[in-house]
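For this view, one protein chain was removed and the others were kept in their places.
A, B and C label the chains in the order they appear, each numbered from 1.
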Amino acid sequence: MIRITDRAFDPEAELAAFRHGLRVSGAVVAMTGIVRPESDALLLEHFPGVTEAMIAAFADNLRTEFGLESAMVIHRVGRMLPGEAIVLAAAASVHRKAAIAALDRLMDWLKLEAPFWKLEETGNIRRWIEPGSTDPAGDRVSF
Amino acid sequence: MIRITDRAFDPEAELAAFRHGLRVSGAVVAMTGIVRPESDALLLEHFPGVTEAMIAAFADNLRTEFGLESAMVIHRVGRMLPGEAIVLAAAASVHRKAAIAALDRLMDWLKLEAPFWKLEETGNIRRWIEPGSTDPAGDRVSF
Amino acid sequence: MSRVLFFGRLRDQAGMSGHPVPLAVPLGLAEFREQVAGSDSGLLAALSAPVIRVAVNGTVLPRGANPVIRPGDEVAFLPPFSGG
Partner (left out) sequence: MSRVLFFGRLRDQAGMSGHPVPLAVPLGLAEFREQVAGSDSGLLAALSAPVIRVAVNGTVLPRGANPVIRPGDEVAFLPPFSGG
């Protein structure tokens, strides 16, 4: 299940629904990304339609490659505050090793290859964050 | 937080409480182990006092080694049914890589080095499961 | 007619999220960028930077790709991604 939402969501409630839909898995591995307290707010932008389709295609390949029963991504966009969840990604499989490896891969991909753009607000300063650029703050804002 | 319990627990409710107690983390990574449907029931035994202390010591070292803000283990013992949670392990850190690596290590350790013994009930047959032995079913029962 | 879209800091720099681009014949990406930027040399430089990726009709192309833009295409300019 892939969802992009501009509303705050409850990651554990979503994870419970995901787990209750499983039939054969022995392991559910999940990662919740949280807005860290350094900035006053984050604004996250995506490419409507395209970002969703790219995540869905990547998650499909991941299911096949790692033999997952299921994978889930919920990603927040819009303006969000410290402590709020940015992303919930989860992978479920019969054995834990596949689920952990798949989640690790999924998070790397979401961070590097999914079309999202992040703007940090601190006081009156708005600043686009670019990981991989020479900006040392590139990985400072969330996880 | 380390807890061993002989009652069913709600892994997502526990994970929500863990997350709400965090102050600096940008990533919470968690794994829930679920009793798989192959057996009618599992019985899990531990070494009271000793198992708890060993998990707590390992989690303390893990926090230091990976720079975690916090780590949690809740482990079920006693008799449990397919679909019920056996274990919830979670790690929280500023960045996701440390949390994922720590959770992977923690699960390996719980599986191999924590004093738990698992008995599978299928019909009238009760059978102790021993991973690492020559028993090919050693890793079949849960994750 | 085709369409250009700007995301992230490129939207701030262009001052808009996109606009139609009159296009009667196929153009190379470099020529398309010049048409999009018009007299704004700062925007042209920003669109041409090696870190900027391009999506044509919703397909994100690899860095350095050099597509031909055809009438009707939607071309998006994408700064480096920073999800999560």
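Here is the rule we use: a residue touches a chain if its C-beta (ideal position, glycine included) is under 8 Å from a C-beta of that chain, and two chains touch if they have at least 3 such contacts.
Computed from a predicted structure; not experimentally measured.
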Which displayed chains the hidden chain touches across the whole complex: B
Considering the complete complex, of B:Ile2, B:Ala16, B:Ala30 or B:Leu110, the missing chain is touched by B:Leu110
So which bits of chain B touch the chain we can't see? 33, 44-45, 47, 49-50, 53-54, 75, 86-87, 107, 110-119, 128-133, 138, 142-143
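Going forward, only the chains that are shown with their structure count from here on.
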Between chain A and chain C, tell me the centre distance in angstrom, where each centre is the average of that chain's C-alpha atoms. 26
Counting only Cα atoms for the centres, state how far chain B is from chain C in Å. 49
Quick one: which residues in chain A touch 2 or more of the other chains? 33, 107, 142-143
Contacts with two or more other chains occur in chain C at residues 84
